[in-house]
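What you see is the complex with one protein chain gone and the rest in place.
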Amino acid sequence: MSTDPLLDLENVDAGYGETQVLRDLSLSVGEGEVVSLVGRNGAGKTTTLRSIVGILTPTSGTVTYRGTDVTNLDATETVQHGLALVPEERQIFPELTVKENLELADYGGSPDVDSLSVGEALEMFENLKQRAPNPGSSLSGGEQQMLAIARALVGGADLILLDEPTEGLAPYIVRDVMDIVEDLNDRGITVLLVEQNVHVCLELADRNYLLNQGEIVYEGTSADLEEDKEILDRYLGVTT
Amino acid sequence: MLGTIFQQLLDGITVGIVYVLLAAGLSVIFGVMNVINFAHGELAVLGAYFAVAITIQTGIGGNAFVVALVIAPLLVGVLGVALERYTVQPLYGRNPLYHILLTFGLVLVINDLIYLVWGTGSFRLPRPGVLTGTVGAFGFGVSAYNLFMIVSGGLMALAVWALLEYTRYGLIIRAGSQDRQMVRNLGIEIDRYYSLVFGVGAGLAAFAGIILAGNQQAHPDLGMSIIIPAFVIVVLGGLGSFKGAVVGGLLVGILQESILRPWVPWLEGMVIFVLMIGILLIRPHGLFGTEHAEEGGTERLLAGRTGSLLERETRFKLGLVMIGVLALVPIVAGLLGNLFWVTFGSRVLIWALFALSLDFVMGYTGLVSLGHALFLGLGAYAVVLGLIHVTSSVFVALALAIALSAAIAWIVGFLSIRVAGVYFAMITLAFAELYYNLLYRLEITGGSEGLGLLGQDYYYGLAGIGASLDDIAFFVGPVVLTGHSLFYYVVLGALVASYFVTRRMLQSPFGSVLKSIRENEERATFLGYRTVVYKRRAFVVSGAFAGLAGGLFALNNAFVSPSAAEWLKSGEVIVMVILGGMGTLYGPIIGAGAFFGLEQLLTHYTGRWRLVLGTIFVLFVIFLPRGLVSVPTLLAPYLPGGPGPTSATEQLPEDSSTEGGD
Partner (left out) sequence: MATETQIDDRRTNGETVLELDGLVKTFGAFAAIDDVSMTVERGEFRSIIGPNGAGKTTLFNLISGALPVTDGTVYFDGEEITKLSPPERVARGIGRSFQISNVFGGLSVRENVRLAAQADRRDGYNLVESFFKPTGRYGDINQETDRILERIDLDHVADEEADALAYGDRRRLEIGVVLATDPELVLFDEPTAGMSVEETQETIELIEEVLVDQTLLLIEHDIELVMELSDRITVLNQGEILAEGTPAQISGNQSVQDAYLGGMVE
C-alpha cells in the first residue's frame, strides 16, 4: 500500500432526491490494492460507486483521485482520469457484437497509452475471442461479466469499480470471475469491489469496509474481519 | 401487361426510396434521442425549395440540378444542427411528447416561411438533360429520372447504412440508441453526437425532398402530406430501426403506388393506416423494433398551475364574470353594428370546447391524442348527415353526434389505450387519418366536396316543437338578437355546460381516480383500480365532448368537408391546450382565446400569422410549458406581498437518464 491513496473520499453525503443514502462517508483506496465494500442490500454500496464515477454528484464532501478533485465531474469525465465502473447489470449493448462493445470502450476511455487494445483484450479472455462476432445479447452471465471488465480495461482504467460481479452466477463461474479479479490486480490495476458474498470479499480483498445505512461502520483487513465474529453477526447476519 | 406491371413496380420503388430516406432519418433520430420529429417533412420540402432557388431562381436551370443536390441538403443539414441545439436540446429530460409538440410548432414556422419566401405556387424542379428521356431496362422503356431516383436514393441509403455499420460515429450512434447512460460511462459524450444525428437526418430528408420535387412538384404543403406516411413507416418498421425504415419504406411505396393506386384506388390512403394499427396492436414495437433501455415517457406531462394565488371562491366569481362578459358580446356587437365579433366569438367558443375535451383526457390521464380531429370530424358529419337524412331537430342531431363520437372513442380507446406514450399518440393519429381518407372516398359524405346544410330545414327544439334561429328575435334595448347571435348563445351555453359537467366529473370518484392515475398509475393499480378502464372512460368522455364541438363546428359553417378531420386540426387543438395550460379545464379555454386572438391581431399585419404563432408556441413549449395559467404564479414572487418563488419548470429532472436507487 502506497502512502498517498489513489482514491480518497472525504465526508461524502449523497442520495436520490430527498432521500439521503450516504452519510458522511470517508474511505480511501491505495494504488494496487483490492478493497471491498460489504454490507446488506440497501446499505448504499452501489450509491457509493455511482458517487465516485459521477453518475451521481455528492451533495457534500469530496472525491479525490490521484490528487485531483473529481467530485463534480460526470461519468464521461471520470473515465478520462482512469476510473471505470462495471455496473451490477453489466449493461452490455445487446445489439452490438462483442468486438463492437470493446471498440466502443476504446473510442471513449482515458488517453492512457498503456491501455489494452481490443485485440489484446480478446486474447486475454479466450471465451470472448470465440464470441467476438456475436451480439452482446447472446452472451451468458459470466461472459457478460468478462466483457464488462474487458471494456473497462480497453478504456484504460487504472481503478476498476466492480459492482456485485458474482451476482446471479453459478459457483464455478464465480471462481472464474474471482480469478479474473486477481489477474487484474497482478497487472497493477486497483480494484474497489462491492460484494454481498462475504467469502468472495475475504478472499480477494486486502482491506474491507463495512457499510451500514450509508455509513462506514467497520474497516479492517480480511484477516481481521474474518476473526471479528461480532461484526459479521451484527451487520451481515452471519452468526457462528 | 407485363410492361405495365413492371412500370407500376418501378413507380412503387421510386416513391418507396423517398420514404426510405425520410423514415431512416426519423427513425435514427428517435432511436438515439427519443425525439419524434414532426418537422422532418418540412425539412425535406425546404431542401426542395433550396434546390428551386439554386436551379430556377438563378436562371441556370437543370444544369444546376447536381449542384443543388449537393448544396441544398448541406444547408438543411446545418439548419437541422441549429434546430437541435437551440430548440430540441432544452427539452431533453422531459416527457418525449414535448418533442412532438415542439416540432409541430416548427412545422408551422417552417411551412409559413416557405409560403413567405416562395409563395403559394408550385415548382417543378428542372432536371438535367441526361435525366429527361427514357432508357431501356429489361426490355422496357423506363423514365431515366425514375431510375436516377432509385439508384441515387439507394446509394444514399447504402451510404447511411455503411456509416452506421462501419464507422466510429455509427457505432457510437447505434450504442446510444440502446443504452445512453452506458455510452457515457465508457467516456463518450453521446450528447455531442445528437446535433450530428439531427443534422444528417435533416440533410437526408432534404435529399429525398429534392429528388421527389424533380419527379412531382414542390409545393408548400408537400411536407404535410409526406410526413404522415413517413411516420407510418417508422412505426411499422419499428421506432429506431434502420432496417425497419428500409423495409417499411419500400413496402409502403410499393403497396401504395404499385398495388393500391392502379388496382384498388378506393382503398388508397387507407390501407397503410390499417396496416399500421394492426401491426402496433400485434407487435407494439413494430416489425424490427426492440424494447430499449431508455423508453422515456416516465416523466410526467406538466400541468398548468395557478398556485393558490386566488381563493377558490374568488376564482369561481371571476369565472362567472367572464361568462357574463362573454354573454354581452352579441349585444355590444349589435350596438356597434358589427356582427363580425359574433361569428368570430362562436368560432373561438367552439374551439374552446374542443380544447376542453382534449384536456380532459390529456391533462388528466396523460394520454396525448394526436388524432383528436377524428372526433371533431365525426361530430361534424354526424350533425350534417343527421339533419339531411334523419331528423330536422338540431338537438337530436347533436345528440347523435355525441353518441357516435363516444362510441367510436370507445372502440379506438379499446384498441389503443394498451399501448403507451408515443405509440398511443401515433395510433390515434392513424385512426384520424384513416377516417380523413375515408371521408374522401365515401359517397354519402360527399367526397372532397363535403356537404352543405344550405336549403335544409332544421330547428332548435325537440319533437317538432321549436324554431329556426332566424325565425326568432329577441330585443335587447335597440339590439335585435337573431340568427348568428342566437347561435352564439347556443355555443356559449354548450361550453359553459360542458365545463361544469367535466368539472363535476373530476370531483366524482371517477375524476379522483383519474387524478391518481396522473400522479402514479402503478400505485393506482395496486389500490385496486383497473386504470385502463378509467383511461378509456376518460377517452370516451373526451370523444363525446369533441363530438359536440364538431357538431357545433358544422352548424356554425352550415357546411362540412374532410378538412374538419385533418391532422393539422389535431395539432392546433393541442397548441391551444398547451398555450392555456393543460390539466386545468379552463386553461385550454383561455388557450383557444389566445390562439384566435393572436390570429386576429396578426392577420391585420401579415398573412403569415402561423409563423408568429408557431414561434410563440415553440417558445411556450420551451420556456412556459405549464401555459398561460401559470403566468400569475411565475410573476407572484416579483409582485409585492406575493408568495415565495416557484418555477414553471420545477420538478424537471435534469437528465433524462436519472436512474433509480441503490
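In order of appearance the chains are A and B, and numbering begins at 1 in each one.
One rule holds for everything that comes next: contacts are C-beta pairs under 8 Å (C-beta built on N, C-alpha and C of every residue); 3 or more make two chains touch, one makes a residue touch a chain.
Treat the numbers as computed from the prediction; the structure is a model and nothing was measured.
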**Request:** From the listed residues B:7, B:152, B:217 or B:525, report the one that touches the chain absent from this view.
**Result:** B:525
**Per the touch definition above, residue among B:4, B:63, B:508 or B:606 touching the missing chain** = B:508
**Complete:** The one of A:198, A:211 or A:225 in touch with the missing chain is A:198
**Asked** Which residues does chain A use to touch the chain missing from this display?
**Response** 18-19, 21, 40-42, 164, 167-168, 171-172, 174, 196-200, 213-214, 236-240
**Request:** Considering the whole complex rather than only what is displayed, give the residues of chain B touching the chain that is not shown.
**Result:** 504-505, 507-510, 512-513, 515-516, 518-520, 523-530, 661-662
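Everything that follows uses one rule, which is that only the chains that are shown with their structure count from here on.
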**Item:** Inter-chain centre distance, chain A versus chain B - centres from mean C-alpha coordinates, in Å
**Value:** 47
**Prompt:** Can you list the chain B residues touching chain A in their complex?
**Reply:** 168, 171-172, 174-175, 178-179, 181-189, 290, 293, 659-662
**Asked** Considering the complex alone, what residue numbers of chain A touch chain B?
**Response** 16, 19, 21, 42-47, 53, 55, 74-76, 79-80, 84-85, 87, 91, 93-96, 100, 103-105, 107-110, 151, 155
